[in-house]
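Yeah, one chain of the complex is gone here, protein chain that is, but the others are all in their spots.
Showing chain A:
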Amino acid sequence: MRWISSRTCERHLKQKEGDVNAQPLQPGGRWRNAPAGGGETKTLGLLGFSAAYLIPHWGIQVPLSRRGPGRPHDRRLSGYGPGARWRHLSGYLQPFSSWEQDRSDDLTEHISPRQKRDANSGLYTGKRCRMESCFDFSLCERNGFKVYVYPQQKGEKLSESYQNILSSIEGSRFYTSDPGQACLFVLSLDTLDRDQLSPQYVHNLKAKIQNLPLWNGGKNHIIFNLYSGTWPDYTEDLGFDIGLAMLAKASISTENFRPDFDVSIPLFSKDHPRTGGEKGYLKYNTIPPYRKYMLVFKGKRYLTGIGSDTRNALYHIHNSEDVVLLTTCKHGKDWQKHKDARCDKDNAEYDKYDYREMLYNSTFCLVPRGRRLGSFRFLEALQAACVPVMLSNGWELPFSEIIDWNRAAVIGDERLLLQIPSTVRSIHQDKILSLRQQTQLLWEAYFNSVEKIVLTTLEIIQDRVLLHTSRSNLMWNSLPGGLFTLPQYSTSLRDFPFYYAKLGIKPPSKFTAIIHVVTPLVSQSQPVMKLLVAVAKSQYCAQVIVLWNCEKPLPAKHRWPATSVPVTVIEGESKVISSRFLPYNTIPTDAVFSLDEDTVLSTTEVDFAFTVWQSFPDRIVGYPARSHFWDSNKERWGYTSKWTNDYSMVLTGAAIYHKYYHYLYTTYFPASLKIMVDQMSNCEDILMNFLVSLVTKLPPIKVTQKKQYKETMMGQSSRASRWADPDHFAQRQTCMNKFANWFGTMPLIHSQMRLDPVLFKDQVSILRKKYREIERL
C-alpha cells in the first residue's frame, strides 16, 4: 500500500503540470490541445495503478484475460495472504471426478480454456450470440455509431411499417449513406412479417440475403421483425438463416432472446404514426386514483391451440362489475366448429361493452398473450394510462434491457390467474398513481411513434457499443427519457438539468454569458458595451464569452471594457447563426445566459432572471416572450410578437438555460434542419424553444422587465433593422410550420404567467425591495 500511495503522489505532480494547459483561458490554440496531454498522464497513471492492483492477485482476479488462463497461477501463490489456509486445505489440487473429465476429452490440449468453453457452449452459432462474440466493434470505432440502410432494390415491395422504420433511420442523426462508414446495417428487405400465411410475407428471403455483398454472415446487421411463425405452433423462427445478425423483434420469448444482443420491440400496427405521435391520454391525477373498472379485457378467445389456456380461463375471474373480462369466440372462418358451451353467452356479453370506453375507464388492463406473446393491447393500454397487467409468461417485454417495467405494469403469472384480482386490489393508491404516470412517461418517451421505437432500438445498441458512455437506469426510466439524455455529453447525472431534485443537489450557482455579436465594433457607446458591463457585474456571472459572428476581423483586446470576470472572445464557426448554440468547452458553468448584442438589460435584471432559473433549471427562463397560435383560416401555425396575455417562447436574445441544451441542439437535429436555420440566419431561437419544450413538455418562463426594453430593441442597431424587416417576420412564421412538420407535432405550450420579484410594484418603501432597478424607469 505504501508503494501505491507514493506512486499516487508522483502522478499528482505530473497531473498538475499536464493540466496547466487545460485551463480554458483563451479561445483557440493552446487549450484545445492541452487536455489530451493532461489526459495521457492520467491514463498512464491509471495503468500503473491498475497494474499495482492486478499483479498480486493475478490468479484470483485475472480481469485481463478472463478467469481461465490465470487460474493455474494460484498454485504458485498459494500461501500468499491470510486466506491461504482455506484454499490450501480445500483440496484445490485434487483431480476432479472422472465424470467431469468425460465432457472435455474430445478437445485437443493446446486450445485455450476460453475457446474450449466457447466451443462447448456452441457459442459461435447465432443462437448464442453476444455482442462480444458476434459483433464487430471495430466497425464503430472510426466513425462512431453510424447506421447504413441498403438501397432499395427494384421490384422489392416494402410494407408501410417497414418503410416507416427505414425512413426513421434515414432521417436520424445516425444515418450514413456510405457502407464504409457504417457500424450497423439495416436491410431493405421487408422482414417484418414472417408469417407464411400472411399476404405481406416476402418469399425467397434466404437467397436474397445471401446475395447481398455486405451481408458478411449477418455480422453487425439488425433485422426487424413483428410476426414470426404461423398456425399452429407460431415458432419464433424467421424462416431464413439470420446468421450473426441481431434481432429487433416483437413477441420474443426469454428462451430465444439473446440478452444484450437482441432487442425486444413492441408490436405496433401499420397505422402507428411515423413521427410525432399521439400524446398519452392521462390528463388528470384524480384522487382517489380508482376508475370505474378495476380490471378489464376484451378480446378473442382461442378455443384450442397455443395461447388458448389463459384466455379460456378468464371467465373464472370475471365478475361483470369492476372486473370485466370479455371474450368472443367469433373469429376465424370455422369458429362454429370449435365452439364450446360458453361461447354463446360470452359472445353476447362481449357485444354489450365498448372496448374504448373500457380502456379509458379502467385502472388496470389485462394484457394476456395471444397466439404470440405480444399484442397490440399492450401499447393501447399504455397510451390509455390503463396500467397493463401482463399475463404472458416468458415474454421478454419491450426494451426490457432498459425499461424497468415494474414501475409501469403489473407482471402477472399465467399460472396464477385466479390471484390476479386480489393482487391488483392489493396495490396501494400511491403505487397506482405512480404506475399510471409512468405508463405515460414511457409511452411518450419510447413508443408513440415508429421513429421513437426505432431510435430507442438504435440507442440501446449504441449504449452497448459505447459501453463506457451508456445511460444509467435512471436516465432511461425518468423524465425526459433516454432519447433526450445523451450519454455522449456526460454519463454523470449531475451534468444534466433534469436530476437536481432526484439527486438532492442544488442547481448551479454561476452562469456564463454568451453575447452573440454580428456588427462591427465602432463606438464605445454601442449597446453591446453596456450589456457586457452590466452582465459582468452580476454576482452570479462567472465568465463572459463574446461570440464574434461578424465578418469584420476581431477588434483589439483593449477595445473591450475592463470587467472583473474574464471575457473571452470566440470567432464563430463559419459565422453561422447555429454557432451560438455550440457546446463550447470554454463554457465553464452549467448555466448559460444567452444574449443578443442589442439586448438592453441591467445587472439587477440579470440577477433576478438567474435566481428564477435556479428554480427551473430545465427550462428557458428569460425576457422577450413570443407566442404561437393556430391560424384556422390559413390552416397553419401563426407566430406573433404582439403583446398577448400568454406566451409560448422566450427568445434566446436574453434568456438563461442549461448548457446541455447547446449540446442537444447541436447533436439532436439532423444537419438539414440546422443548415436551413443557418441559411436564413433566422429562427434558431424558435428551434431552441421547440427543443426545450419537447424535452420538458412545459412552457418557458418569462420574467419581468423594464418596459422600455421592447422599444429599445425595435429602435436602434443593426439587428433592429432585421426585426423591422417584414420578410424576417414571414420567415419566422414559415419556420414554425417547418419545425412543427419535422417534429410531427407542435411541442410549444402556452403560459399565462410571468414571474416578478416578490415585492414588485408593491406599496412598500422601495428601500425594502431587493430588485428595485426593475421598477425604476
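Simple rule for what comes next: a residue touches a chain if its C-beta (ideal position, glycine included) is under 8 Å from a C-beta of that chain, and two chains touch if they have at least 3 such contacts; residues count from 1.
In the analysis below, contacts and distances are computed from a predicted model.
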{"item": "Listed names \"DNA primase large subunit\", \"Auxin-responsive protein\", \"Glycosylated lysosomal membrane protein\" or \"Exostosin-2\", with the criterion being the UniProt name of the chain not displayed", "value": "\"Exostosin-2\""}
{"item": "Candidate in contact with the missing chain, chosen from A:Asn225, A:Thr485 or A:Thr704", "value": "A:Thr704"}
{"item": "Omitted-chain contact residue, chosen from A:Thr254, A:Asn312 or A:Thr666", "value": "A:Thr254"}
{"item": "Residue in contact with the excluded chain [from A:Pro151, A:Pro213, A:Pro232 or A:Gly504]", "value": "A:Gly504"}
{"item": "Contact partner of the left-out chain, one of A:Cys329, A:Leu493 or A:Leu748", "value": "A:Leu493"}
